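Take a look at the structure set out below.
Just one protein chain is left out here, and the rest sit where they should.
Naming follows writing order (A, B and C), and every chain is counted from residue 1.
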Amino acid sequence: MSSPTIHGIIGYTITPFSADGARVDLDALGRSIDRLIDSGVQAIAPLGSTGEGAYLSDAEWDEVSAYSISKVAKRIPTIVSVSDLTTAKAVRRARFAEGQGADVVMVLPASYWKLSEAEILAHYAAIGDSIGVPIMLYNNPATSGTDMSVDLILRILKHVDNVTMVKESTGDIQRMHQLQRLSDGQVPFYNGCNPLALEAFAAGAKGWCTAAPNLIPQLNLGLYQAVLANDLNKARELFYRQLPLLDFILKGGLPATIKAGLRMTGLEAGDPRLPVFPLDQTARTQLSTLLATLR
Amino acid sequence: MSSPTIHGIIGYTITPFSADGARVDLDALGRSIDRLIDSGVQAIAPLGSTGEGAYLSDAEWDEVSAYSISKVAKRIPTIVSVSDLTTAKAVRRARFAEGQGADVVMVLPASYWKLSEAEILAHYAAIGDSIGVPIMLYNNPATSGTDMSVDLILRILKHVDNVTMVKESTGDIQRMHQLQRLSDGQVPFYNGCNPLALEAFAAGAKGWCTAAPNLIPQLNLGLYQAVLANDLNKARELFYRQLPLLDFILKGGLPATIKAGLRMTGLEAGDPRLPVFPLDQTARTQLSTLLATLR
Amino acid sequence: MSSPTIHGIIGYTITPFSADGARVDLDALGRSIDRLIDSGVQAIAPLGSTGEGAYLSDAEWDEVSAYSISKVAKRIPTIVSVSDLTTAKAVRRARFAEGQGADVVMVLPASYWKLSEAEILAHYAAIGDSIGVPIMLYNNPATSGTDMSVDLILRILKHVDNVTMVKESTGDIQRMHQLQRLSDGQVPFYNGCNPLALEAFAAGAKGWCTAAPNLIPQLNLGLYQAVLANDLNKARELFYRQLPLLDFILKGGLPATIKAGLRMTGLEAGDPRLPVFPLDQTARTQLSTLLATLR
Partner (left out) sequence: MSSPTIHGIIGYTITPFSADGARVDLDALGRSIDRLIDSGVQAIAPLGSTGEGAYLSDAEWDEVSAYSISKVAKRIPTIVSVSDLTTAKAVRRARFAEGQGADVVMVLPASYWKLSEAEILAHYAAIGDSIGVPIMLYNNPATSGTDMSVDLILRILKHVDNVTMVKESTGDIQRMHQLQRLSDGQVPFYNGCNPLALEAFAAGAKGWCTAAPNLIPQLNLGLYQAVLANDLNKARELFYRQLPLLDFILKGGLPATIKAGLRMTGLEAGDPRLPVFPLDQTARTQLSTLLATLR
C-alpha cells in the first residue's frame, strides 16, 4: 500500500489535565501541538506512552484523539497509538482514529497474558483488516511485556498488508541490524529509545519517535539534519550535548518529566495521573539546570 | 485489624462468556462457583488473572463482582481482585467490592509505567484508606511488570493497616523465606505459582491461590491436607501426581485451559477474549488425556 | 553400573593454606576432614568451589586430591571434583582421582567459551570413557557460565553409562521437578544451593552438597533426618533456624566464610587466595554472632 512518508523527528504529545486531574485540558493540548509543529518536527504522535493513553477512559481517549487530529489539520502526518488490551477494543480505536483523519495508527501488542506468536499475528491481522491506513508495528517489551522477534515482525509485515513500518524500542541495536539485513533494507524502521538516537540513525533508522522535542526540538532536529548531511562528527557532538536530558527523561519517566519541563517553559499541562507522581523538587531543580544549559 | 482467616485452597473463578463473546454468562459463572464451593475449597477469588479481569469493561467488571459475591453468599470468604491502571480506578473498584460484601480485596500494582517504591506505597495507602476490609498484596512481576522486593512489601504492610496478607507469584521460593525471616513468621503469605505448590507449603505458606480446583479439586485439597497432617511423603506423592496438569495450565494460559477443561466436564463457559486464543485441537487432546488420568 | 549409595549430607572441604598463602596445609586439611566425618556426614567432597579447586596449580591439585582420599580412607565415600577448562585436563584429573581411590568424580562443564550441547556431551563422554567410577554431573551456570537443560542432562545420562547422578545448583526447584518427572523418578539428584535445602528434600532430592557442616553439622544432619522421618514440621523448623547462616555463607562466599568460621572454632586454615578477600571485621562479627546462636 502507499504510505505517507514518515521520517525524521516524530514528536510525542503529552495529555494535559486540569489542576484537579479530573479533566483533559484541550486548550493546553492544542498549544503543545502548535509548539511542536512550529519547531519543525516531521510528524506528531498523540496518545503514546508519553500521552498516558493507558490511563484515560474510553471517552477521554476519543476526545484526545479527535481533537489532536483536527488540531494538526494535516500540516504534518498524525500517527495515533491505538493499542488496547483486547483485539475488539484496539479495532474500535483504530477505526475511530481513521475516521477522524489519522494518517497512520501505531499498535503495540499490549496484553495482560503473554501472547503466542499466532495470537499476536491474528491481533495485527484483525486491526489491519478493519482499516485502510498504514500501521506502524511497535515493539516495546518493557511496557507491553511481549518481545516480538525480528522473524515474527517480518512475518506480520508479510501477512498484513497495511503493517508497513516498525518502531523498535528494545534499545538493542542488533534488532535494527536484523531488520535491515533480513528485509534487504526494505522495511523502514524507527527508533523509540531516546539514548540510542545517534546509533539508530547510524544503523539506518528512518526516524526517531520521541517526546524530547517538547523541550529541546532544535537539538533533536539538528541531530537528524547532521545525519542527513552525512556529518557524523557533528551528529556525535549534538547527540552528546542532549544525552544528559535524554537520560533524565528516560529515568524520570516521560509524562512526569515532560510535563514538568513544559511548566518551566510556560505551558501548564497539569500533573500525571496517580499512581505516577509529578517530579519532586530535587528532580525539578536538575531538570531546570539541564534545560538552562541546552536552550 | 482483625482479618477473616484465609487459608488453604483459594479457588479462582473464570469469567464465562456467551458464545459470541459479547456478553458475560452469569448463569455459568454461578454454576462454576457452586462447583468450587461444593468441592471443598476454603475461599473463592473472582476477577483475577484467570477471570480475565483486565479484559472486561467497567460495567462488566461490576456485574461479575456483584454477582460473584452474592452467589458465594458468605458460605466461604470471597477475595476480589480490584487492580486497575490508575489509583482512582482501583479505589473505585475496591469500594464497589466492599460495598457488595467482599471479605478481602486483592491488589496488584498494575501499571503501564514502571513505578517507584514511593508511588507503589502511595497506591496501596490510597486504596487502604478508602476501604475497611483487609487487602491481600499481590506480587506478580510477570503480569504487572513491577517486582516488589520483600523490603518494600514489609514497608507497605507496616504503613498501611489493612494490608495484612501477601500473595507471592514470582515462583522464587527465597521470597517466601525472606517474608518468613524478616517478619518473624508474623506475615501470612500465599502461593500464586502452581508448580511451586509443594515447596511453598513446605516453606510455611498459609494457602495456595489457584485455578486448578476448577478441574482437580480433590488433588489440590489432598495436598493441603497432607501438609496439615505433617505427612511430607504423601504431600510429595500427591504433588507429583498433579504436576503435569499444573505445568499444562501454566504453559497453556489459565483462561484458555480452564475454560477448555470445564467444557470437557460439562460446564460450557465460552472462550477467552481475543487476542487470547482458545486451546487448539492438539492441546485439547493433551488436556483430555491428563484429566482422564487424574479424575 | 553399580554406584556407591550417595545420599544425605555431602560435606565439602576447604583447602587450607599456610599463613603466607604459598603452600597447602595438609595437616589442617586432615583435621577438617576428621571433623566432618566425626560429625556424621554421609560423604566427603574435596576440591569443589569451597575447596578453591580453580585456584590451585596442577601440582597442588594432585596433592590435595591424593591426600584427601587417603585421609578419608573409605570411612565414607569420597567425591572428587575434577572439572578443568579443557577436556584433556579434566580427563587427566579424573584418572588421577580414580587411581587414588575416589569413589565418585564430579564434573562441571567449565569452559571459557560457551559450549554447544554436542560439545558438552562429548566432554562428558570423553571423561566417562576414561574412568570406571561413577560421575556426578554438576549443573551450576553461576560459576560455569553454562546452563544445561534437563533435556540435555538426561541425554548425557543416557549416552554416558557412568554418569549416574546429578547435582543441581541453579536454585530453581522446577529443574528438580523436571528431573523427577522426565526420568520417572529414576535419576538421583542432589541439591547444591544451600538456601533451597528444605524444598529440595521436599521435592525428593537424595542429598545436599554443602560446606555448611564445617560449621553447623548437627543442624544440617538434623534437617536430613527429619525428612527421612517424614516430619515436615520439624524439618521446616530446623531449616529456618539454620537459614540465616546458609544465607550468610552464600552471600559472603564459601571459602572466605567457612575459613573464617573454622578459625573461630579453633581450626586455622589460612585465608582464601587473592583476588578473593578474607572476611572483613564487620562480617566476622556477624558470623561469630550467628555461630554463637546456633551451636
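Heads up, the rule we're going with is that a residue touches a chain if its C-beta (ideal position, glycine included) is under 8 Å from a C-beta of that chain, and two chains touch if they have at least 3 such contacts.
This structure is a prediction, so every number in the text was calculated from the model and none was measured.
Trainee: List the neighbours, among the chains on screen, of the chain that has been left out.
Mentor: Within the full complex, the chain left out of view touches A, C.
Trainee: Considering the complete complex, identify which of C:Arg31, C:His123 or C:Lys167 is in touch with the unshown chain.
Mentor: Of the listed residues, the one touching the omitted chain is C:His123.
Trainee: Touching the left-out chain: which of A:Arg23, A:Lys74, A:Lys114 or A:Arg181?
Mentor: A:Arg181
Trainee: From the list A:Leu26, A:Ala88 or A:Ala203, which touches the chain that is not on show?
Mentor: A:Ala203
Trainee: In the whole complex, not just what's shown, which of C:Thr5, C:Ser18 or C:Thr86 touches the removed chain?
Mentor: That would be C:Thr86, which touches the missing chain.
Trainee: Using the touch rule from the top, list residues of chain C that touch the missing partner.
Mentor: 49, 52, 54-55, 85-88, 109, 111-116, 118-120, 122-123, 126, 142-143, 145, 253, 255, 273-277
Trainee: Write the list of chain A residues that the hidden chain touches.
Mentor: Residue positions of chain A that touch the missing chain: 171, 173-174, 177, 180-181, 195-196, 198-199, 202-204, 227, 230-233, 235-236, 240, 243-244.
Here is the rule we go by: only the chains that are shown with their structure count from here on.
Trainee: Take the average of all CA coordinates in chain B, do the same for chain C, and state the distance between these two points in whole angstrom.
Mentor: Roughly 39 Å separates the two chain centres.
Trainee: Counting only Cα atoms for the centres, state how far chain A is from chain B in Å.
Mentor: Their C-alpha centroids are separated by 35 Å.
Trainee: Mind pulling the chain B residues that touch 2 or more other chains?
Mentor: none
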